[in-house]
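Showing just some of the chains, left in place.
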Amino acid sequence: MIQQTEMKQQAVSSNDHTLHERLQALEARVQELESKLPEDRVAIVVFSGELDRVLAAFVIATGAAALGQNVSMFFTFWGLNALRRTRKLSGKKFGEKLMALMAPAGASKLPLSHLNFFGIGAKMMRAMMREKQVSSLEELMQLANSLGVRTIACEMSRDVMGISDEELAEGVEAGGVAAFLGEALRSRVTLFI
Amino acid sequence: MIQQTEMKQQAVSSNDHTLHERLQALEARVQELESKLPEDRVAIVVFSGELDRVLAAFVIATGAAALGQNVSMFFTFWGLNALRRTRKLSGKKFGEKLMALMAPAGASKLPLSHLNFFGIGAKMMRAMMREKQVSSLEELMQLANSLGVRTIACEMSRDVMGISDEELAEGVEAGGVAAFLGEALRSRVTLFI
């Protein structure tokens, strides 16, 4: 009888050992899954520099931040115009000067992507938004800032267009495509606007 | 001998207890993972109001729905033009009237984003699509509807532009950025078109 008990004991022990191993393997797989699961992040490329598109970007960004997401906005090419606070021509090369002169000098100067008519469309859109008490782009940008939305200016675009630090709004981080991908690859939502 | 058996028993029991606890912890982690995993959803923002871009949006939306995904399309800004079924000017303010008059009154009137030439390009594109027996935008919109693709009109844009319920196609839901994010944050694919 005791012998039998011992045999059972050993069977249990061995089974126990298997369970332990299976559990350990499973724990490793779960840890791997956890590390690969999309995080509560939203990564947005703001490529466009038009009022309507930049507005859409900030509406989504602030909405996501209000929902507790970590939001990063990567401004590149024309999108950089939304982050300008001033225009500085001295020290710029010919092409850079031309670009700076043609580009809207800040968020308040952005055109509409359609029906702009030399800025009349953009002004009308802003007036219609005020009338309906919808937040302006500037208010949304402030809200984004206070909600902790990160704004990152693409270094390559800045370099090519010759945009200096002084020309950009305060609180703008510098970053490249690696910074964008570092966020985007672990984000739930990725958009190119 | 029996004492020894008892000790082993206790060791097994204690080990068993540990296994049970580890299993329980793991079950909780797996449940957490399951709740955070992207679902079979696709969320598309249709910001653009051009025939070619709206076509691309519906090709992707119907394709995804056919593959069993839950597809939601959020129409905002110019994208709303694709959902118009009529133009109504009475009751509109000046800016809203102007917007309504400048905007294409429905899917059949959308321009091309390039080479439109006052609508000739769009007509030519439609003729070329018919010739190759590719579904028209209207057919794709019907298909989307029958496949259960949700079409949601952005309330803020509608409000700013003064688009009334009568002006929108039937079956269009109302929603805001929160509705979009609610879908997008648990979607596999998110696009801004």
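Which chain is which? They are A and B, in the order written, and residues in each are numbered from 1.
As a convention for this text, a residue touches a chain if its C-beta (ideal position, glycine included) is under 8 Å from a C-beta of that chain, and two chains touch if they have at least 3 such contacts.
Because the structure is predicted, anything quoted here is derived from the model rather than measured.
Trainee: Full complex copy number, with 2 in place?
Mentor: 3
Please note the rule applied: only the chains that are shown with their structure count from here on.
Trainee: Please name which positions on chain B make contact with chain A in the complex.
Mentor: 1-2, 5, 8-9, 12, 15-16, 19, 22-23, 26, 29-30, 33, 36-38, 43, 45, 47, 49, 76-78, 93, 95-96, 98-99, 102, 156, 159-162, 177-178, 180-181, 184-187, 190-192
Trainee: Given the complex with chain B, which residues does chain A contribute to the contact?
Mentor: Interface residues on the chain A side: 2, 5-6, 9, 12-13, 16, 19-20, 23, 26-27, 30, 33-34, 37-38, 42, 52-53, 56, 59-60, 63-64, 67, 69, 113-115, 124-125, 127-129, 131-132, 134, 188-193.
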